[in-house]
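Removed from the display is one protein chain of the complex; every other protein chain stays in position.
Letters are used for the chains, namely A, B and C, taken in the order the chains are written, and counting of residues starts over at 1 for each.
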Amino acid sequence: MNRESTVVTTSSELLAVVAARELADRSTVFAGIGLPTLAVALAQRTTAPGIEIVYESGVCGAHPSRLPETIADAVLITDSEAVLPMTALFGYVLQGGRIDVGLLGAAQIDRWGNLNSSVIGDWHAPKVRLPGSGGAMEVMANSREVFVVMRRHDPRSFVAELDFCTSPGPERALGDGIRPLGAGVTRVITDLGILARAGIGEPLRLVATHPGVTVEKVREATGWDLDVADELTTVEPPTAEELRLLRDEVDPDRVYLR
Amino acid sequence: MNRESTVVTTSSELLAVVAARELADRSTVFAGIGLPTLAVALAQRTTAPGIEIVYESGVCGAHPSRLPETIADAVLITDSEAVLPMTALFGYVLQGGRIDVGLLGAAQIDRWGNLNSSVIGDWHAPKVRLPGSGGAMEVMANSREVFVVMRRHDPRSFVAELDFCTSPGPERALGDGIRPLGAGVTRVITDLGILARAGIGEPLRLVATHPGVTVEKVREATGWDLDVADELTTVEPPTAEELRLLRDEVDPDRVYLR
Amino acid sequence: MHPDRTMTMRDAIAEFVTDGATVALEGFTHLIPTAAGHEIIRQGRRDLTLVRMTADIVTDQLIAGGCVRKLVSSFVGNSTAGSLGELRRRIETGQPEPLEFEEYSHYGMICRYLAGAQRLPFHPLRSYGGSDVPSVNPAIRKVTSPYPGPGGEPEQVYVVPPVNPDVTIVHAQRADRAGNTQIWGLTGIQAEAVYAARRAIVVVEEVVDDEVIRSDPNRTAIPAHAVDAVVECPRGAHPAFVQGYYDRDGDFYRSWSHISKDPERLQRWLDEWVRGTADHAEYLAKLGEQHWAGLAVGAAWSRPVNYGRRLRQAEKGMSR
Partner (left out) sequence: MHPDRTMTMRDAIAEFVTDGATVALEGFTHLIPTAAGHEIIRQGRRDLTLVRMTADIVTDQLIAGGCVRKLVSSFVGNSTAGSLGELRRRIETGQPEPLEFEEYSHYGMICRYLAGAQRLPFHPLRSYGGSDVPSVNPAIRKVTSPYPGPGGEPEQVYVVPPVNPDVTIVHAQRADRAGNTQIWGLTGIQAEAVYAARRAIVVVEEVVDDEVIRSDPNRTAIPAHAVDAVVECPRGAHPAFVQGYYDRDGDFYRSWSHISKDPERLQRWLDEWVRGTADHAEYLAKLGEQHWAGLAVGAAWSRPVNYGRRLRQAEKGMSR
């Protein structure tokens, strides 16, 4: 193992560190496996010691003996604090409004944070059939706010028009006559920087870039005319301590770190 | 204990025996404590060996070490086959249509089998405030059919007009624009005899009297002009074996037998 | 890392039960939060809206204690043991002051908790068609289904509105200090009542170590994230029972019909047993240890199940 390699930071490490910082002081996170696992585990050790991760499978207060490979991995269940049936997890916890931050990914995102995880192309004869909503639509509709983590910031994913809107933000809900319960996407963390929006009615704006990334590069990688915040900052690179925690404590077997 | 006293049959014994016979070949019964407990326990030993009693508390397949004193008695839980949360009991079992026969009592019943267990007098300023529906309304709405057991057949209980309709039969539901799911009350077992009706749209008719009870006596004890079935029969008195089972096996401590 | 939510009963009631609040107490015959009800009386709370499916002895006591302005319930009776004297007086005679009563059926109440826990605007159910209950309770309404009925006709169904208590109080066998609460025997509507509420107090027979809870996570009916206070109060459900801990005090249930029948006797009882005791420990001391011998239960242990543990590569050959 390569304890001293803090100079070279991988994309997974960068995204996990940035996401962990954004989770500061949150209580409950609804998250999947992979990058979100790393981010929450790091947040527990740094910015949000009391944070609890709730898994779509129904597990609360997991104490896994190994890094889980799926959201339903047996190691998440054994030694956990509660395993809820799906009716309780989706009905009482998620729709009941108990989640501070939902972490989502998607194939496409637009300027309002609406997400597509269903199809590329026409739904009736798609070029690519993607997995669909799963619980993503519910995470979007019910979490107080949503963070999206995108490994690759490019115009194919950051689009002016979604091919299909699977998980709509509050603006689309309002347009459909439905009262939204959460703020929708408030943070998008990518390999180029961070987009953010304050809440309903605001488009995503570039608020920070990673060191060495220009505003021009981010705007070129974005399929719509991206606004830039006045107070644009540069993301603080991962500290040696953050990297040590990730590499030595959170994922020593390199299950998700690449 | 008085093994040979089959001559003198108490009212509880009579009602329990008649109810047990009416439960022949039914699979699932939703029942309370007291007379229903005796009737189902006797049916299990005679007319309906496979019958299962489901309690409002959520207990299925009880094997109590003693006769239970309430529908939630601890002896019903220990050694039972399943204990369901209330959402499952009322939602999936009862409203889901899994109950063949619901057993109910009431303060008042009318010719259609509509029941009052809420108030005597005006609801807003009642002479007597009764317990109310509990789950009775749901038992009525959702069981395939309902048997009512009334210890005392008199004009105060068998009324032309209910003071208040707590648990309506299907005719009232239809009148309210709601599709009924069950047949409502099909049997009323009393200390004078048995009233029955074939189903929706039929009033209760006298179909059997206990030995020594005249039709006139039953009609006088009924607050409406009671129809009498053409094929009126006399209830077969409890057999020695039925009484032995009740007294020696079902309720040897005389918890409910009086 | 884990929050410690343990509090004394006095502090929990003082902090989370305020005058005028909507308070749900749940527990169906089993696990009734009696001790919490007594503490509400001791602290003299007023104008509460009390939500409770089966309004029973503790409800009668809270009403007699002057705490309750409005009752929302689906069954008002002393189990199979008789009447609730104070409740009947209030409703039948309006003396000493009237009690507002909002009446439902059991499933109506369950659906209100379900809607509350799920942040739904309403919950449909197949009850109430033709009943007089909606005529005295305008909160029970109808909706037309957007799908045709079995004969192709438009289908109507009754609905009830959500209930979102300011605080729900339940009693349970055990919890850890963070609030992960385990219940066995009748689990009732406790989880839904807690999730429907803005705040939740869990009163337990025992606060236990984390490992106890974590050895059987399926037993956790209420996860810690839904709990605001954990109060350890052994025998706090008396006269109700707690599966595996103590039995129902049937004599007390029967005696309540007599105590509550006479308003002066009822007030004397409250003065002596509730207002006259500092807390539940004093109430228990007054009952006496000998009283509990009659309510003791024997052992009937569940068989353990294996949750499994992931083996390291080296262990795998050996395990078979």
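Note that a residue touches a chain if its C-beta (ideal position, glycine included) is under 8 Å from a C-beta of that chain, and two chains touch if they have at least 3 such contacts.
Keep in mind the model is a prediction, meaning the values are calculated, not measured.
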item	value
Where the missing chain makes contact, among the chains that are shown	A, B, C
Which of A:12, A:44 or A:166 contacts the chain that the document leaves out	A:166
Absent-chain contact - pick from B:52, B:110, B:163 or B:191	B:52
Residue numbers in chain A that touch the chain omitted from display	33-34, 56-59, 69-74, 77-79, 83, 85-87, 90-91, 94-95, 114, 118, 123-138, 141-142, 164-169, 171-181
Touching residues (missing chain, whole complex) on chain C	118-126, 141-147, 149, 155, 157, 159, 161, 173, 182, 184-185, 187, 212, 215-216, 218-219, 243-245, 247, 292-294, 296-311, 315-317, 319-320
Interface residues of chain B (partner: the chain not displayed)	27-28, 44, 49-50, 52, 54, 59-61, 63, 65-66, 74-75, 77-84, 88, 91-93, 95-98, 142, 181
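Going forward, only the chains that are shown with their structure count from here on.
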item	value
Most widely separated chain from chain A, with each centre as the mean of CA atoms	B
Chain centre separation (chain B, chain C; CA means) in Å	29
Whole-Å gap separating chain A and chain C, where each centre is the average of the chain's CA atoms	38
Multi-partner residues of chain B (each touching 2 or more other chains)	87
Sequence positions of chain C contacting 2 or more other chains	114, 191-192
